[in-house]
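For this view, one protein chain was removed and the others were kept in their places.
As written, the chains take the letters A, B and C, and residue 1 is the first residue of each chain.
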Amino acid sequence: MKRMRALVKTSPDTVELQQVPVPEPDASQVLIRDSAAALCGTDLHVYRWNTWARNAGIQLPVVMGHECCGEVVAAGAAVSGLHPGDKVAVETHIPCGNCLQCRNGEQHICANLKLFSIHTDGCFAEYAVVPGVCARKIPEAISSRVGAVMEPLGTALRSALEMQVAGASVLVTGCGPIGLFAVASAAALGATRIIASDVSPNRLEIAGRMGAHRNVDPGAEDLVAAVLAETGGTGVDAVIEASGNVSAIQQAFRCLRKGGRVALVGLPDRPLELEIGKEVVFKEAKVVGIHGRTMFETWTRMENLLVSGKLDAMPAITHVLPLERWKEGIDLASNATACKVVFEP
Amino acid sequence: MKRMRALVKTSPDTVELQQVPVPEPDASQVLIRDSAAALCGTDLHVYRWNTWARNAGIQLPVVMGHECCGEVVAAGAAVSGLHPGDKVAVETHIPCGNCLQCRNGEQHICANLKLFSIHTDGCFAEYAVVPGVCARKIPEAISSRVGAVMEPLGTALRSALEMQVAGASVLVTGCGPIGLFAVASAAALGATRIIASDVSPNRLEIAGRMGAHRNVDPGAEDLVAAVLAETGGTGVDAVIEASGNVSAIQQAFRCLRKGGRVALVGLPDRPLELEIGKEVVFKEAKVVGIHGRTMFETWTRMENLLVSGKLDAMPAITHVLPLERWKEGIDLASNATACKVVFEP
Amino acid sequence: MKRMRALVKTSPDTVELQQVPVPEPDASQVLIRDSAAALCGTDLHVYRWNTWARNAGIQLPVVMGHECCGEVVAAGAAVSGLHPGDKVAVETHIPCGNCLQCRNGEQHICANLKLFSIHTDGCFAEYAVVPGVCARKIPEAISSRVGAVMEPLGTALRSALEMQVAGASVLVTGCGPIGLFAVASAAALGATRIIASDVSPNRLEIAGRMGAHRNVDPGAEDLVAAVLAETGGTGVDAVIEASGNVSAIQQAFRCLRKGGRVALVGLPDRPLELEIGKEVVFKEAKVVGIHGRTMFETWTRMENLLVSGKLDAMPAITHVLPLERWKEGIDLASNATACKVVFEP
Partner (left out) sequence: MKRMRALVKTSPDTVELQQVPVPEPDASQVLIRDSAAALCGTDLHVYRWNTWARNAGIQLPVVMGHECCGEVVAAGAAVSGLHPGDKVAVETHIPCGNCLQCRNGEQHICANLKLFSIHTDGCFAEYAVVPGVCARKIPEAISSRVGAVMEPLGTALRSALEMQVAGASVLVTGCGPIGLFAVASAAALGATRIIASDVSPNRLEIAGRMGAHRNVDPGAEDLVAAVLAETGGTGVDAVIEASGNVSAIQQAFRCLRKGGRVALVGLPDRPLELEIGKEVVFKEAKVVGIHGRTMFETWTRMENLLVSGKLDAMPAITHVLPLERWKEGIDLASNATACKVVFEP
């Protein structure tokens, strides 16, 4: 049996780079050779085995990692439209296909949603098995490194699409990878005033290169005051909230103009207080939760934007490392020096 | 100078039915003879001079009341499209006409919004002066009593329109006048499963007559459990939140299916805790604040629905009284025996 | 090998009720026992083998019929969510699953679309094989006769949904089955003024029972004049064109108000002249072609409407016959005496 290197969470306390058998796809799956895989905040949760990870339904041992790009090696008998040699990126939301949401164009929020690398083995390995429905064939013109971050990039792009940013002002709170991708997406879609907030000067600097017109460090200046000043006192047309920070979310609503739109992408770790009457009802705010990419409208537009060069993900990829240096990658991602870390297996 | 009877809030402690001069419209206003005027929760706040009322910017003395129907008596020189004898209902949101919102199709949430009877004298009187832009000519086929409640009815109808209820399940939380009107609106627009919740058996009984298929008293049974049971465990497609009750709002989100829609109409009196991650992001909830009627798309559809008989506001109008019996009206509206009280000046 | 009765188009000149083998489903298909099947205009084209039928890509012999309801007898290994005993209706659009449209939420207009009973055997038989993706499980509360017409009913309902008919006026041109279903759908969704046009008094009479407020026989009165008179000279808010008649289409655009919406459902048999400048550009008409039901948002709402009783398809089903009397059914459907004919195999 062929074997491969894989980064495995073996126990609550242990992560190891191991030799494990190359997995075999069933009729509905494909086997891919991973060419690049990106580190996500979720991977850090699993690494640290925090409360979220302990309750996520993960069966140990598990191969870590879910954002990746690779090449199809073998496709199951029931998989159509994919062939060995196809370049693919992985959609990490695994739909059941039969629930109300799956049958109504919302399979990315399937009632019985499974997540790649949480409910299955993942992609920090030489090979990975992926459900056929989740292996998205992408153009050769998209590099593997960019292919590896299309999952978070798609979440950001979808937020910008929902926010109707053309000719509008946008506040992006939180400049981690999704926030930075949201800045770039908003810029590509014609947002005319992009304000980015984060406490990290590194990330704000990248935001500027990706299209932000104004950076705000909420530790150094008042975010609400800054946004109102930038918008003549009116507030922004749209907010893309990518921090998950409770205070940022509360401030984001105060930055919004009457009639404005909010995309909530970041996941706060606790319930939060909102002044619903003042900030939502009186403002007639339109708020939408974004948990992923539509399958696959978002991908179609994203691929076109990447191939055309109108959207560039590279400035947010600050580090590319061989998988052997996984520990260094995790350390880099744990502080705000790095933004997106990509492993090449 | 001609005089008229008017219900006047004269001081923090006093409301009196007085003889006052009939007001005169300026060039941009119309004078109407009130034929019916309805009592709203806001009027109770003003009557009691509670915290909200004290901070609302009201200049005493003020003629109370803002929901009304009447006949144009005189129109200012700059008012077009209105003539003596026209039957009108009053849109209570007074837009400035020049702000971003007013110039972008959102004048009902004008940045400098004034409210009829808060920033002007109101309509619990024989005559009232109304800005020309807010005097909506309505068909003669709509009775004055119904004309008097078109303002809250329109808020409810707009919520149902935004929620895309055709062939869908809808939870309406709170069966005060707006909640009941939301039930009737959802029914008229093809909602196929309407669940209404309130603690008042009277109001739930009316909800049943207006189109609710299932009533829930959240004091007697668990709302979330009841809704999940009614929807096969999926949750409702849409919620219209018309109670403003903190607990109801929190439960409403838990009743929502993944991908569902929420209209927030009720005004909670304090900030409230929401599990944004679980109830908005993961669910990809689409939440919209509703502060009024669009000017005047909502009115156009509402008039058509009323004239056709597809929408009937009457079951929620439980009491019609002459203005002299205003104190009785306020007492009735203060407890859940009455629903909508209409005065006939 | 088990055999069954089936109505077979055996040659350009011949249709016969034959004994043929019960078909066997492959891994992706289901076998259903047909309980009711409805006659469609397309079946008449195949029967007569007209120009359209000769060029449709039909391989003779073929079992005729595509609108049907039945019970799952066996499901292929790759089919999920369907089990023997399930009541199903048939979605007749067979998507490829891999084209741009299929991967972007538009599989009902798949670039490589196949049609049930055109590119496969159909359902005028005791049993039929149906692609798993096209076998839609429906509630038991929907009768087989109604289940058999859900395909055209869904087309009509989708038109009404796209036209945003709540509180609006609607002109439905052509009162064949789809037109009548469009009348009923518009009524269920809150259309407040429904004008139906057809040259058949029988069908207009049914239109009245299904919700039309005004009938127009364009042979007896001027359609445009009648519609303008009904709408105070403004024109209708929306048109659902279900006749495919060139003159009706042209008149329908003249009946439309500025800013109105048009759903084109009927298929004209030749190119037609339109005054694009006057009727589309100056009016800013919003025109949408409707070729089928979305898979399966339309079905979800349709099932809810049928089960709730808000939508009733029965008045348009004028005849129910055993399959043996197929020739009588075809004769009935060929003239305007009958509307929808349903066979029970």
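Everything that follows uses one rule, which is that a contact is a pair of C-beta atoms (placed from the backbone, for glycine too) under 8 Å apart; a residue touches a chain by one contact, two chains touch by 3 or more.
Just so it is clear, the model here is predicted, and its values are computed rather than measured.
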Message = Among C:Ser28, C:Gln101 or C:Asn202, exactly one should touch the missing chain; which is it?
response = C:Gln101
Note = Given A:Thr51, A:Ser80 or A:Asn304, the residue that touches the chain left out of view is A:Asn304
Key: Per the touch definition above, residue among C:Val20, C:Val287, C:Val307 or C:Val320 touching the missing chain   = C:Val287
Task = Based on the whole complex, identify which of B:Gly57, B:Pro84, B:Gly97 or B:Pro201 touches the chain you can't see.
result = B:Gly97
Query = In the complete assembly, which of C:Val265, C:Met295 or C:Val341 touches the absent chain?
reply = C:Val265
Task = Over the whole complex, note the residues of subunit C touching the chain we left out.
result = 100-101, 104, 106, 109-111, 234, 244, 249, 257-259, 264-269, 271-277, 280-291
Message = For subunit B, which positions touch the chain that isn't shown here?
response = 27-28, 78, 80-81, 97-98, 100, 103-105, 294-297, 299-300
Subunit A residues that touch the omitted chain in the full complex = 157, 161, 166-169, 188-190, 192-193, 213, 300-305, 307-308, 310
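One rule holds for everything that comes next: only the chains that are shown with their structure count from here on.
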Task = Please report how many Å separate the Cα centroid of subunit A from that of subunit C, as a whole number.
result = 42
Query = Taking each residue of subunit C in turn, which ones touch at least two of the other chains?
reply = 300
